[in-house]
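Complex shown without one protein chain; remaining protein chains in place.
This part shows subunit A:
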Amino acid sequence: MDTSAPPAELDEDGLAMLVDALQARGLAVIGPTVRDGAIVLAELTSADELPYGWGVEAEAGTYRLRRRDDRAAFAHSAGPQSWKTFLHPPRARLWQADRAEDGTVTVREDDDPPPRYAFLGVRPCDLRAIAVQDRVLTGGAYADPVYGPRRAAAFIVVTECTEPSGVCFCASMGTGPGLPDGAVYDLALTETIEPEGLRYLVRAGSPDGEDVLAGLPTHPTDGEHARRAVADAAGRMGRTMDPTDLRSLMAGTMTAERWDQVADRCLTCGNCTMVCPTCFCTTTEETTDLIGDHAERWRRWDSCFDLDFSYLHGTGPVRSSARSRYRQWLTHKLGTWHDQFGSSGCVGCGRCIAWCPVGIDLTEEVAALRAEAETSEGAP
């Protein structure tokens, strides 16, 4: 990429033209829009559907839209969904099988071309979450047939974050609010609110991105205002998490008392796993038609909080208590994810804090586990 290109910006019309240009390439543009009292991710017919003038207030167990006193389109933090809804869909068919009269079964994979998406408004934390899922679903010995082709076809427009919420802590995790070094994307935008209207500092991160950008009307800028807005955001995170050696902290606190304390509050509802942009767990289901000669294998999201998740015949659920299930979730996310996939499983988006019905906050849990570990180390 030509990183020496002079900084350029789009105005609001330019942003609208970007959406049109992506559609003209045959991509379904997915972006934020207001629906049912939340900012959701959905296919946009035009830039008009962006959540202009809407902001978000999020706290532990709380999420509310609020009217802003400006027109900003991307001044809201993470909503209940993440891009995994599109790349790693909640339900997907893996194959179909038909049984002939002689008992021979033919298994057919779907050969429909994968949907081709352009994601508009991917936060740096969520860009990292996509990179985390890449490692899990396509980085090992087997490449996931649903995720892989969708991911390969996706055009990613990042928007740096200038408006973190009360539950955000990406700055602690090194994943935002600005684009970290080495981030891989097609286009990156930074929204600023200027007296003359909305402005978007824009740069290309891939040849495809350059190609799209070349067709858009840009104005020169020094980009200073945008850089300041992002730097400011880093200081306005609602939460922090001390990232020091979380992996050994998790490995060393398996018998901590704090797990009992959090288990008293946790409803084991699994909301945290559904909203988390990196949680990838799935189960499979077999469906058949009435006659029983046509079968389909479906895969759907599953949660480590579900009792059946660890079910073994003869033993029952390996993890039956709320304590062991919450502990599995948190120690995996922050600890054993490193062993299994070579990175952290948490990007600091704060979704699990906002969408937990009882407001369990992992940053608070980690701080408490750390305090307990330090107390017991200091003990004679």
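Convention: contacts are C-beta pairs under 8 Å (C-beta built on N, C-alpha and C of every residue); 3 or more make two chains touch, one makes a residue touch a chain; residues count from 1.
To be clear about the criterion, contacts and distances are computed from a predicted model.
K.L.:
There's a gap in the complex where one chain should be. From "Quaternary ammonium transporter", "Oxidoreductase", "NADH:ubiquinone reductase (Na(+)-transporting) subunit E" or "Radical SAM domain protein", what does UniProt name that chain?
P.N.:
Listed in its UniProt record, the absent chain's protein name reads "Oxidoreductase".
K.L.:
Consider the whole complex, including the chain that is not shown, and state which of A:S46, A:Q340 or A:S376 touches that chain.
P.N.:
A:Q340
K.L.:
Check each of A:A78, A:L137 or A:C168 against the chain that is not shown and name the one that touches it.
P.N.:
Final answer for the missing-chain contact: A:L137.
K.L.:
For a quick check of understanding: of A:I193, A:A234 or A:A295, which residue touches the chain that isn't displayed?
P.N.:
A:A295
K.L.:
Out of A:A5, A:A24 or A:V107, which touches the unshown chain?
P.N.:
If we include the chain that is not displayed, A:V107 is the one touching it.
K.L.:
Provide the residue numbers of subunit A that touch the chain removed from this figure.
P.N.:
Where subunit A meets the chain not shown: residues 94-95, 97, 99, 103-105, 107, 109, 136-137, 140-145, 251, 254-255, 280-284, 286, 288, 292, 295, 297, 302, 304, 309-314, 318-321, 324, 328, 331-332, 336, 339-340.
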